[in-house]
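Scroll down for the structure; my scribbles are underneath it.
The complex is shown incomplete by one protein chain, all other protein chains being positioned as in the whole.
Chain naming follows the written order as A and B, and within any one chain the residues start at number 1.
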Amino acid sequence: MTLTYVLMQNLRRNTLRVVLTAVAFALPMAVFVAAISFVVALAQISADMEKELRLGVHHKTTLTNPLPAGMRSKIEALDPDRRRIAAVCGMRWFGGRVPDTQNTLTSIAGDPDTFPLVYSDVGMTAQDIEAWQRDRRACVVGRNPVDTYGWKQGDRVTLVSTVPPYLQLEFNIVKIVENRERANFFWFRRDYLVESMKDAGVDDARCNIFWIKCKSAEGLRTLQQDIDALFANSPDETKSEDENAFVANFTQAMGNIPGLMQTMAMVVVVIVALVAGNAMMMSFRERTRELAVFKAIGFQSGRVFLIVLSESIMLAMGGALLGVVPAAVLLWLLPIRLTGIGPMIALEVTRLGVIGSMAIALCVGVVAGLWPAFQAMRLQTTDALRKVA
Amino acid sequence: MALPLTYHWRNLFVRKTTTVLTVLVITSVVSVFAYMLGFSESLQHSLSVARDPHKLIVLKSGATAESNSAIPVDEYNKLSQVTNVARDEATGQVLVSPEMMVQVSLPRLRDGGRTNANVAVRGVTLDAFRIHPNIRPLGRIFSTAEREVIVGLAAAQQFAGLQIGDTINLGYGADRAYKVVGHFSADGGPMESEIWGYLPSLMNSYNRTMYSSANLRLADGSDARQIIGQIEGPAIQLAAQTEEEYWESQSRLMKVYLFVAYLLVAIMSLAAVFAIANTMFSVVAGRSRELAMLRTIGFSSAQILLGLVIEAVMLALVGGMLGCVACWAWLQAVGNTKDMFGATTFTTMAFKIQMTPLLIAKALGLVVVVGVIGALVPALRAARMQVVTALREP
Partner (left out) sequence: MSTVDIELRKVRKVYFKDRLEIPVLEGLDLTIAAGEFVVLMGPSGSGKSTLLHLIGGLDSATGGSVRVGDAHLEKMSERERTAWRSRHVGFIFQMYHLVPVLTAAQNVELPLLLFSMSSSQRKERVRTALEVVGLSDRADHRPNQLSGGQEQRVAIARAIVTDPDVILADEPTGDLDAKTSEEILELLNLLNSEFGKTILMVTHDPRAASHGQRTVHLDKGVLDREELNPARPRGAAAMVS
């Protein structure tokens, strides 16, 4: 027998309470792990996007006001020796959906020559790029439509646009993108779109946005000012923003799910701390005399403190495991996909989320056990024993 | 005679720490619940306004929303053939409102303009006010001769630069200054998040030749399906849906959001049930002798059961009320405005989360349920307790 064994046995003392506490702890922790995974994933995406150094240039009034395609060369001319700009990709919103379905994919046409450069994070291999450049109907697709419609590389797929002139186009999948933040994306070649529109009698090669891959963060900042200054007081006045700022507008408009998740996570921490604290207080109150006996037979105060604290930590960690593991498994089996416009990601559990949850549980266990443990340490043995009968 | 309520009330103070901690658990859960409920209610309220069964929205077929629909004028003109719809009493013509929708990017007031929202700008004719009877201008409306707009109340409250007397730059190049001359209410419906101006003026400013949508009203006693059939038929070939159907599909995204939020709240409420059960078990254990004494002096086990449930409900109600206060305080501190995109549009719908009496009643209803469920098992155990054994307990 060891002290650890004694601790474990203590948890069996009031099985009912331990179970109730563990469940009351586990349920919010299940929410927490999902929420924190989401928040962490978004933070990672945000950091990744920052590293990608992409600057978006769109019409000042709104994204839906298209800009002339010729702007690309004007932007490129700002930096003729390419010190700041790596590549510029003009993009046009297609808003396509699979015929007879509801879900609009984030489907966008991009300049065929620069798309692989500007979106280097998509991870196209030399082979992928070759296929993309060879095939006019090439498309690069995220995980969501691939999983939803059972597509695979090499498939020929059809999308119907939800914006005028509502074209129905066929594409060949040359690459499936695994990036989580690009799960709902569907990219294809803008030259294909422009020609198809021309065939339909619409001569419109304009772009909704130009994404510029920059060479440095500093270059991005100066370009942002230079570009907006260049087009100021023209009919096509622009607003340039980095990718994070661009996405933030959408995040707000999608109901601010990250904000909701953050709030949920905070509330959950409060709840579990209260639940654990309550359980530990009850447990301590019931065992005051027994802890006094521990002291009477020679356990030092510090040791008694640790006994109570460890019990709290074990309870918290146990409860957390009970919540985190099923949540992780469940969301892995049935991920809740949050689709929409912009880089929405699925609600799923990540390793960092699990580690974060366990760390929080540890902290909660310590905080919840601190006061009872302190009381146990200061326990006046004689008083506690006097309460006998 | 049942036990007096003061008995239960005072008992809550006997185990102060446990009571306080449990109450705070409930408080946390209810505050989140009240917030989500407020969110969902305002959304539902807004959408319920946009549920006029006598209004049809006509779009170009293939379009999913007004913002991505484009109806050429010649196709629009065919709508005059439609029968069984409301007509202008004076001219006998079909009453139809051609409308154009564009967006303007405006700073959100709630985050100090850090992010922008895409606010809908709707070009309308004066007929629009007959087609959309719930639009009530507060003050005067735009003149057809000047560059003037009126602004929905929700938009005016949530986005910058939309007060009466402000000017807002609209038009394709954002170079036409329009003056805000009035506000309007739409009974809290989605149109309250819009900016309205005179259609020909706005079409000119945006270099547009096509309408986005056309709105019609059904004649009394006519059948929406029949009219939709006419519009979608070979003669006209446009797409039509009732206002309710339109908003049903636009709010899909919001429903996913609410589903996720409610799922999380449900899980937390369940946790609250366990927290209460835990506390009540401890109450029963700590008071077993007292409860046995009550039995010996003649209280029935049903009364004991009821008493403990009442105690738990009191506990939960205190937490529930604090939760509502916390939610209210949060809304005061952070702001109660919210806006969201439709499922397929780039336009935002603004609304306010309100702590209505009904919402508070619903939140408290939830805590009563949580309290009762949480207390039931411990209370049953107490009621079944063997009196003699309990009295003998140390």
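The criterion applied here is as follows: a contact is a pair of C-beta atoms (placed from the backbone, for glycine too) under 8 Å apart; a residue touches a chain by one contact, two chains touch by 3 or more.
Everything quoted here is computed from the prediction, not taken from an experiment.
Colleague: Which displayed chains make contact with the chain that has been left out?
Modeller: Counting the whole assembly, the omitted chain is in touch with A.
Colleague: Could you please point out the subunit A residues that touch the chain left off the display?
Modeller: Counting only subunit A, the missing chain is touched by 1-3, 5-6, 9-10, 12-13, 289-290, 292-301, 380-382, 385-386, 388-389.
As a convention for this text, only the chains that are shown with their structure count from here on.
Colleague: Please report how many Å separate the Cα centroid of subunit A from that of subunit B, as a whole number.
Modeller: It comes to 26 Å between the two C-alpha centres.
Colleague: Provide the residue numbers of subunit A that touch subunit B in the complex, in ascending order.
Modeller: Within the complex, subunit A contacts subunit B at residues 16-17, 20-21, 23-25, 27-28, 30-31, 34-35, 59-65, 95, 97, 102, 104, 160-166, 234-237, 239, 248-257, 260, 263-264, 267-268, 270-271, 274-275, 277-279, 281-282, 286, 336, 338-341, 347, 389.
Colleague: What does subunit B use to touch subunit A in their complex?
Modeller: 17-18, 21-22, 24-25, 28-29, 31-32, 60-65, 67-70, 102-105, 108, 111, 114-118, 169-175, 210, 249, 252-254, 256-257, 260-261, 264, 267-268, 270-272, 274-275, 277-279, 281-282, 285, 338-341, 343-344, 346, 348, 394
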